[in-house]
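The complex appears here without one of its protein chains, the remainder shown in place.
In this document, chain identifiers A, B, C and D correspond to the written order of the chains, with residue numbering beginning at 1 in each.
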Amino acid sequence: MEYELGFALRNAWLILAIPFLSFLLVGLLVRPLSEKAAGIIATLAVFASAAFAYAMAAEFLTLGAATGWKTFVPWSFEWLRFQERMAVHIGVLVDPISILLLVVVTTVSSLVHLYSLGYMHGEAGFGRYFTFLNLFTFSMLGLVTAPNLLQMFVCWELVGASSFCLIGFYFDRPSAVAASKKAFIVTRFADLGFLLGILILGYFGYQVAGEVGGTRQAFDFLFLTDPVVMGKLNAIGAGILGIPVLTLALCLVYMGGAGKSAMFPLHVWLPDAMEGPTPVSALIHAATMVVAGVYLVARLFPLFATSGDALLVVGYIGAFTALFAAVIACTQDDIKRVLAYSTLSQLGYMMFALGVASVEHPLGYTASMFHLFTHAFFKALLFLGAGSVIHAVHSNEIWRMGGLRRKMPVTHLTFAIATLAIAGIWPFAGFFSKDEVLAAALGSGHYGIFGIGLLVAGITAFYMSRIYFAAFWGGARTEGASHAHESPVIMLIPLVVLAVLSVVAGFFPIGEFVRFGAGHGAPHGINPAIAAAGTFAGVLGIGLAWAIYGSGGTARAEALARAFGGAYTVVRRKFYVDELYLFVTHKIIVRFVAAPIAWFDRAIVDGGVNLSAKGGRLFGFALGSLQTGQVQAYGSWFAGGAVLLVLVLWGLQ
Amino acid sequence: MLMLPELIVVVTAFALLVVDLLVSERRKPILPMIALAGIAAALVAAWMLPQSGQLLGGRFAVDSVSRWFRIIFLIAGGLTIAVSADSLNGRGAFRPAALSSRAEFCLILLFNLAGMLFLAGARDLVTLYVSLELATIPLFLLAAWRRDVESSEAGLKYVILGALGSAFLLYGLGVLYGLTGEMRLEAMSGALRAGPAFWLGVGMVVAGVGFKLTLVPFHLWAADVYQGAPTQVTAYLSVASKGAGLALLFHVLYRILAPLAPHWDGVIAVLAALTMTVGNFAAIVQKNIKRLMAFSAISQAGYLLLGFLGHDGAPGRGVAAMLFYLLVYVVTNLAAFAVIIWYSGETGREKIEDYRGLSKTHPLMALAMMVALFGLAGIPPLAGFVGKFFLFSVASKAGLHWLVGLAAINSTVSLYYYLGIVRRMYIEPAGAEDRAVRVSPMLATVLAITTLASVILGVVPVFFETISFQTADWLKGTLW
Amino acid sequence: MGLLSWLILLPFLTALAIVFTPGTRKSLIKWIALAGTGTHLLLTAFTTWRYWTLAAPDMAEMRTARVMKLYLVERLPWFDSLGIQYFLGIDGISMAMVILTSIIIFTGVLASWKVEERAKEFFALLLLLVTGVFGVFLSFDLFLFLMFYEVAVLPMYLLIGVWGTGPKEYSAMKLTLMLLLGSALLIVGFLGLYSVSGLQTFDLTRLAEVSFPAGFQKWAFPAIFIGFGVLGALYPFHTWSPDGHASAPTAVSMLHAGVLMKLGGYGALRVAVYLLPEGAKDWGLFFMALTTINILYGAFGAITQKDLKYFTAYSSVSHCGFVLFGVAALNLMGMKGAVLQMFSHGVMTGLFFALIGMVYGRTHTRMIPEMGGLGKVMPWLAVCFYVGGLASLGLPGLSGFVAESHVFLGGFFGNPWGSMVAMRTLTVVATLSVVVTAVYVLRGLGRVFMGPVTDPHFHELKDATLTERISTGVLVATLAAVGLMPWLLIDLIEASIMPIVNRLHS
Amino acid sequence: MNGQAASTVFFYVFAAVSVALAVATVISRRILRAAVALMGVLATSAAFYVMLDAEFLAGVQILVYVGGIVILLVYAVMLTRSSELIEDRPSGRRRGAALAVSTLFFVAAAGAFVASRFETLRPGALTVSGTTEIGRRLLDQGSTGYVLPFELISLLLLSVLIGGVVIARTNPDKGEDAK
Partner (left out) sequence: MIEQLATMAPGPLHWLVLTALLFAIGTYGILTRRNAVGVLMAVELALNSGALNFVVFNRYVAPAGVDGQIMSIFVIAVAAAEVVVGMAIFVVLFRHRQTVDVTRMNRIRD
């Protein structure tokens, strides 16, 4: 490498090593000795990672400003060698988006760790919790910095597993167990697509690498996004069903991303995942892991852009999910579920932002990353705030809260900031990123998507204000709510920090370095028309919510629900998607596939074995029936056999 | 000198008669020991004598194959006397299983043994026929020796079917004589030409041999006779008599029919396939252990037959494998029979289920039995595996892969019923009435020797190598 | 007496020592067994080091080799007239398998610490069985191979029959007979190799120099492959496996599923594909299809099982399918994946059966619906179970992923001798198992360990004892070590697989 | 010429008688009658031997077979019981099977003989009388002698005698025949 690297970039392996070693240390050595120490050490380690990530970011920004925004791998080693040109190098890939994600992940993670020290205080399995959190942080960092598809997949699975462990943290609660299983299996199903995509890309990448020559590895992003390679991959032509191979592969890869980012119809696991402890929801199911799908698409964006069609799929599914989830969010009563659907909706935003981007109109790419960046902060904040509330009220139900405004001032304030941020009100972070997303959609000529985006912005403002009003305004509706009090300081610090970030993050000039294509990065700035439309939608939503829920009573809401009638029920039941899944998995797979196979195995295959044994015995009995004890019968067989032998010999000669 | 082993056996037999008259009743247990000593001496003689040579102008000859047959016969005979000694001396707790008239029993057994020895050395039709009858007719008497209903019924069946078989053999030999005008095997071999009458002769001779060897479909007598005869005799029948049949078949195929060798592979293969399959499948439904061993012995004859395959290239290989397996089979089968003789001699029980819990009451006996049964099934590292493998390799060399497959599958089937016994012994608990019974030193010695041998023969190569080397020597000359 | 002979002899001598120990001194017997297997583990480590120092310089040259290179060779004439030798050697594949076996038997002895009934016979037979297994992995004379092969199979009958549970006699008999029927096919095939080659030798390395006639390969390959496949639980010859495993005592299930079933894949790779490349080319696709059925069938079969052992056994059927699938893919990645999967599945399933034994020893039931919430009562066992489960569903960081990714890539990359579309389709179908495995693993384990404690008696149960912790800990550590540092194994085996691949391409 | 014609006639006559008696032997239900018929068959066989220039053999046949064996058989019949003198008819199935087998045998054998040619392979005639030659050969130890089988047959007869006595004697010890 021709330019000099700073300490942090030269020792980039530390970004992975710190949380990993801490995970091993905490999990194997410290936890059995002291649960409390485990929590503290884990938190410290993540803070150290965060510090290191900032150092890396600083070095990278300096370097990038000087030499241009290069993508490079400062550290790697061969981990898994499938065959020549198919080796997997574990390493750290540095480019603008990985640095961006590094910062986001370490920041949110360290804050959540800190918050958890308070939130999880006194829980059984305190040490276990932090072990898993550390594992998650490690895996997520590995995912973010993956220099090749395989490391991405590896860490992808690992974040899934740690998410599984954390959703099922309260493992004596059947609902938590079910939710963790569901999350794992649904994302696993999606990962099947990812895996197939890897197989296809690997195979053709291997072929192309052979043509190109040299020692390049087929799985490396740097190789796959090389223009020459992309050209060759695009030229392969039709695979099955007339779909070009590249498009097919990318759609499959996107299936993995869609699973992790909970795009429709693979979204079903995310709302249930709220069974986990709330800080987990904040970290994993709002700020970091779920954006992995977006990140994956962004990472492979040059390929998607080359394919084109795959990107359209991404865009439309994203837009649909954004709307779909937003609508559901309006009807949910569980505060975490509302936030979960809101997450879904916002992820849809990020996805369609990517989907509308193209080589000619690359703004969506930047917008998506920008929204990812801001969303991480305010969504984490929302969750942590919700956690604080739940911690105080001991309930998730918004109708069991109310009037918390005074009892929990800090929580209330930060929650309000976050609500405004997500609603897209100036000067909060969400305003800027949402504006850019909408601008990207409009700019690239996807008017339909733009329309949906605008609509969703309004709905978002509505349902967020709805829970905000329901929880914090009006009077306490239950015993728990009336006895609520503010959370301990250790939980409030992260809230405040995140609140600050939610305010300032929008001013961060991400567009300066996160962009696609060399020369024509979209100018970073506010398009007044779009800003006005977005703000209008947001204010409209908030106003509507105020009108219905501002009083803190439920009467108007119920009247409204009655007015919508059947449509309301359908939405409230989440369009019955869960029921459909349940039907398919339990009824069809278990009853019509698994059980028949088990029966077939016992009855037919094993039955066949037993039957042949029985046949052998029958043959034995049949032979025994010759043994009549009649000596002359034996003699007849003898003489007959002898004559037959003679005839056979004679005949055969 | 070449006839020394035979002479020793005959002389021992006569000596028994004399001693029987001279010693008191109390001292008579010495008689089986004398017989045993005689056989041992003959064994030494057979081992020490030159590997080839002839007497009486070529009417009696020894070559390496005959020599090994003689050694195996002597081992079989010796072990039979050894395992019978207790019952002959009336030691068993179960009185009806005892054998009377020990001097006469030993005498007849020794004469019979001498018949087999002569059979191995015979080189003309007359000697062949007479020694074969000497090796057969006394067995009818032995089968009926216990003189109870079952034993005499076994004798009756044996004598009638034996006579039928003998008549067929005789007629066939007559036809072969007619085709050549010669009595000496070598001369016959030179003069034989294939033709309808030739096939008539061969077919009838093979049927006669098949009776002795219990080849399917000439095997039906075996189960009833084995079951009815005194167990000691059953043991002897299953090894020695079968060995004699093999020696006879060897004479017929390699000495008389040698020039026509390429013709017989198919027939031998079919007979072998039938024999092992029928024997094994009939065995799996048996409840009486002697009857089971009868069918097991039938199937073993099928394996032994494989040694006659593979005419082109190296017939000696097959012979070596056959001789080796015969030796292994003799040792292993007698080990199994030693346990059966002991158990039925002490308790009078012969059902397979009577063996339940034997590993608890008599761990070592159960172990010996298990080793023997596994040896018969061909489980490594026991000699049975090695021997069978060599025989299979003969069939494979002959290109009869299907037969190898069938034989190997049959081995597995046989394991089913052998394991049935093992299951009774090891897995099922002993009944309340099952108590420990005596084990005599003689029996223990026999079992120790045979069990050890059935391992050593498989692991230490020198035995097979010697047989193989010597039979290869035999090949280097003519087929003589 | 070379190092390899000692590897085989050591368990045998341990068994002998146990035989001559009075049966009443049960704890002495266990300590002897532990000492023997522990020493064996050390010896294996030493052998690995020796092997590595000898083989490392040759690795580069092996990339193009067509004849396998063996190390630490011991060769003595045995049944010389038939060309049978006492011929031991080791290469990377064998080395990996020996390491696996050594680990499994060591942990198996620890996991059997509670065996009291006829302990002497139990441990003696167990060690005898392992002797056979080591013999198979180290012998390169087909006769010797077969001999050890059957020695490894037969003690199983008594081990299951005497110490087993449930319909043990039936299971033991079925298992023994089916496996030996498989070995009957092997006998046909091996003898065919011997006689058709015309070389008068069973020496695997010399037979590898022969080009067997195509007509012979056409039938000999499936015979040998299926012969090994029976032991490798190839569909539809797998039915001995669920019953056998369910009835067998803990250590026996461990050894059997962990090691013995690997003999199948090992032999299929080493003998069938290596010696009969043309046959492999003809039949590769067929066996890929059959093993695809294996993979999915086992996985689906596992979903509805109620008995933990049946559950694991069906999962084994599925996982062993990967082994043979990889072999049938006939390329470097597939075969490497097969060996890796053998190792991985060996450790994983050993862990499973050990844990099932431990759980059963406490709850006295193996029925999944009767259990629940055990994670609260026995966290150690639960964690180990989950690690095993995650390994079995191919979670990266554990060994299963390394193996399965190889196998999938291998299948997808295919080979020039079959229809690419068919091979890819089969691979895609096989990948479905990734999801199904997740379903059954999580369902099963969730029922047993998660949720509220269903039976008040469970509260009185204790977590793992020290021996159990060591035993399961070693296995879990192995799973993680392979998963995190796959290059350790890959470097070991890759150079030894190249000759097989190169021979296919020559 | 005339002598040969006579011997031809003799052959056919004796052959017919022999076959008829043989059939009588196997189907007569009176066992003594069968014994007599057997004696007749064996006697005609002696005549055949004479026709085949084996006069010594004819003598042996009469002495040993007709004299010894048949008398032994008759004796055995007498030893058993009078009710055994008339035999039950064998079952139809048994007779059918036996008839089929023996007919098949006859057809096969006769067919084989018809299809083959037996020529004189070792022509010539004995210079001494057959009886002398037989005697010499039985005691000859050289390459043409049969002294070994001659000795062996004595062993056979001895063992049969001893064994026969052991088997057939009544109640040698107590309990033996209890069953």
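What to note about this one:
Everything below uses one rule, namely that contacts are C-beta pairs under 8 Å (C-beta built on N, C-alpha and C of every residue); 3 or more make two chains touch, one makes a residue touch a chain.
Note that the structure is a prediction, hence the values are computed from the model and not measured.
The shown chains contacted by the absent chain are A, B, D, with contact judged over the whole complex. When the omitted chain is restored, the residue from B:Gly90, B:Gly178 or B:Pro381 that touches it is B:Gly178. Of the listed residues B:Asp20, B:Asp86 or B:Asp148, the one in contact with the hidden chain in the full complex is B:Asp148.
Of the residues in chain D, those that touch the hidden partner chain are 1-2, 4-5, 7-9, 11-12, 15, 18-19, 22-23, 25-27, 31, 34-35, 38, 41-42, 45, 48-49, 52-54, 56-57, 60-61, 64-65, 68-69, 72-73, 76-77, 79-81, 84, 87-91, 94-95, 97-99, 101-103, 105-106, 109-110, 113-114, 118-126, 130, 133-134, 137-138, 144, 146, 149, 153, 156-157, 160-161, 163-165, 167-168, 170, 177, 179. Think of the hidden chain as still there; on chain B it touches residues 125-126, 129-130, 133, 137, 140-141, 144, 147-150, 152-157, 159-160, 162-164, 166-167, 170-171, 174-175, 177-183, 223-224, 227-228, 291.
The omitted chain makes contact with chain A at the following residues, 624-632, 635-636, 639.
One rule holds for everything that comes next: only the chains that are shown with their structure count from here on.
Looking at A-D alongside B-C, one finds more C-beta pairs in contact between the chains of B-C. Each chain gets a centre from its C-alpha atoms; the one nearest the centre of all protein C-alpha atoms is C.
Taking each chain's centre as the average of its CA atoms, chain B and chain C sit 42 Å apart. One inter-chain figure worth recording: chain A and chain C are separated by 36 Å, centre to centre, where each centre is the mean of the chain's CA atoms. Contact of a single residue of chain D with at least two other chains is seen at positions 108-109, 112. Within chain A, contacts with two or more other chains are made by residues 632-633, 639-640, 642-643, 646-647, 650. Interfaces, counted as pairs of touching chains, are A-B, A-C, A-D, B-C, B-D.
Listing the residues of chain A that touch chain D in their complex gives 632-633, 636, 639-640, 642-643, 646-647, 650.
Here chain A touches chain B in the complex through residues 616-617, 619-621, 623-624, 626-627, 629, 631-635, 637-643, 645-650, 652-653, going by the rule given at the top. The touching residues of chain C, when paired with chain A in their complex, are 174, 177-178, 235-236, 238-240, 242-243, 297, 300-301, 303-305, 314, 332-333, 336, 373, 375-376, 390, 393-397, 401-402, 405-406, 408-409, 412-413, 427-428, 431-432, 434-435, 438-439, 442-443, 446, 449-453, 486-487, 490, 494.
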